[in-house]
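Shown here: the complex without one of its protein chains, the others still in place.
By written order: A, B and C. Residues from 1 in each chain.
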């Protein structure tokens, strides 16, 4: 399959139509981004790479980081993690407190904000220096030492993060946070601030597509069974309240971030990262969603 | 892969452990079933068949019928169907009225009871004799004229179906039912009463696994894109509030029924039907779920 | 206190300002009413009467009837009634199904539609001919044989009553309706269709203001303690999601109906009925609410 030709063609098609979403406005730093940037990068399990547009520009990966955090925690504590967070789609907004009230403090899945906080809490308990060790983990699986936090973004998010502060303290009130909420929140905002390019993302996530993948330290990231399970959670819960729609239209496990990035994985075939800052009303990249729908249609490569 | 060997082995393993679920007790007729029956049948896209246990015994397929109804309506009206029912997992019980209140009468997906009622309403509007024509549709795709409704089951469900009557009238109050609620409900209870064996089920659902499948009338059931989309909805919404868990453990699109049946589909490979009447607390067959988890693990055939 | 002067003055003040509500449009028959009608009638515990405007015109009392139904059932079964319906304000719309899901089929109070249905169910079980006997009850306490149902209104409400049909079947599914839903609904729609004038209403409700009141058959309607409790429920639950506002602004126990009527009771002093068909956004008579607020302010006769 000539991936380059296909992504070029779709890219041009989308470029030529209106981009009708809006850049995330809640986080001051993110609101300042140039909204017309648009990049795509695909990495195959046999290490071929294809890119178009701003595939090399770093952006704030935001919630996409939740997949890295989940993977690191899953690797560290195994199935113990599922005692504290469920794997069900929520039918609720990503930052819903209602859902927690209904489920006595157990987040529906690790990709809701509450679920990611529980994952952060586990990492803090497990690792001496979580901020440092989480970054090392990403660098190791991405085979790339050039990945970093953005202190500015982390600070910007914290300055308006009242709802997340509420969420974390609420979890604590149910006993589902072991460390101090302030410590968990600091780590949480750091995680969100990681900056990566489409190329870096599609390379970093190969561990979920390729069973034989080894890190820069020659380690397996997750067992085959664990990797399949992370993919399954991405399939059912990766796009907030639009997860069904993404499965329906794109048909791949994936994860979006409010910075406009989306990663999607075709097990045994490829990882693809798309980035365009304008978001649709459900908070997912408008062009990103559109690109991936056309891509799996043209390549007939949905998993379904 | 030697499917027969694998299903025999798993079957014996499960047979030898406790069956800790409970037979559905709400519907009087269903409550009388012999709870120890256990059957499995697998049909590959190249028409090989494998069975073990009570694979030839007919049982009440119940909600599994929703996939047939969705397919027939999708074939008839195309994407118009999505104007009246969404494709998102619900995070709510299958018969939730709350969900409708939140979404102004639009069911979250066609596998919740409310969604299936909207599908029934569409079929009534489209077909002159929906009860007859729905049965013909199943017989045609199953290449099997021996499939029938059970009047006794339909009557039994109606006699205690107050919550479904509530649901249908509630949908009507939002304007999302065109026909009279009584007519919709009669058809709805009929659909649920279809009786099929594991073998019949795994044969009937091949249209979702094999793009080249043709019915007894040499017709395609759904376009490739439509079939993929039905699979995607099964993946995210097929097991009520346990859909995420099923994706996580089994990793295949599927649909369960309160009669203890489960159908699962591996696109391009096979359909597998499992039946065991005792249900776990989420309303899905305890042994069925267990069987499928072991099956995709041993065959390494999850789609993720 | 010169009640006539005060009600004349307030009536003129309100007449001279815009009436900004809307006539109930859900029920076809009610929608046809002349929206400018406006009547007030006050009856004191010592049998003085004062009226202004259309105080003698009959109108559909709708939900106000729930107070009569509750009183008759309370008289018949005593505190047994509270095993099936609670006395708490709901914080939900009058026809909420969500509330029932949360409380396992126990309506929050007898003035929500669901609660009134449970009351109707009790009356059906207790009385041989509930339709006839309920009317006799009202006639007896109103000392007035000219009070009747409106078959036309009852039929009109039933023709669009899908949400109420849903509610009643939903209650039945929880086991909180003993009779057949159809029978309960028929009685329920009849109750709503009672037609009375402001004068008839303020006379009929004197049993809740005057401990010594006797019916045309020289019977006490409720014990003093029961009457106080019905008043308490009206105070906390009589105006749907505006009950707090009514207590806050008017400060009397009362009950409104979607036909634009409101009855309010000052224990030991008087009953006052107001009628004006245009409703505010919470479903209570706009002018009625305004009138009563000015009335208790000028007469300094709130109970608080």
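Points to keep in mind about this one:
Here is the rule we go by: contacts are C-beta pairs under 8 Å (C-beta built on N, C-alpha and C of every residue); 3 or more make two chains touch, one makes a residue touch a chain.
Everything numeric in this text was worked out from a predicted model, so none of it was measured.
All shown chains touched by the missing chain in the whole complex, by label: A, C.
Although one chain is not drawn, the whole complex shows that of C:9, C:186 or C:241 it is C:241 that touches it. Remark: the omitted chain is touched by one listed residue; of C:4, C:37 or C:302 this is C:302. When the omitted chain is restored, the residue from A:1, A:20 or A:166 that touches it is A:166.
Residues touching the missing chain, restricted to chain C, are 86-92, 99, 108-109, 224-225, 227-229, 231-233, 235-237, 241-245, 247-248, 251, 253, 267, 297, 300, 302-304 (touch as defined at the top).
Contact between chain A and the unshown chain involves residues 96-98, 101, 162-163, 165-170, 172-173, 181.
Definition applied: only the chains that are shown with their structure count from here on.
In terms of their C-alpha centroids, the spacing between chain B and chain C amounts to 47 Å. Between chain A and chain C, the centres computed from C-alpha atoms are 55 Å apart. The residues of chain B never reach two or more other chains; the list is empty.
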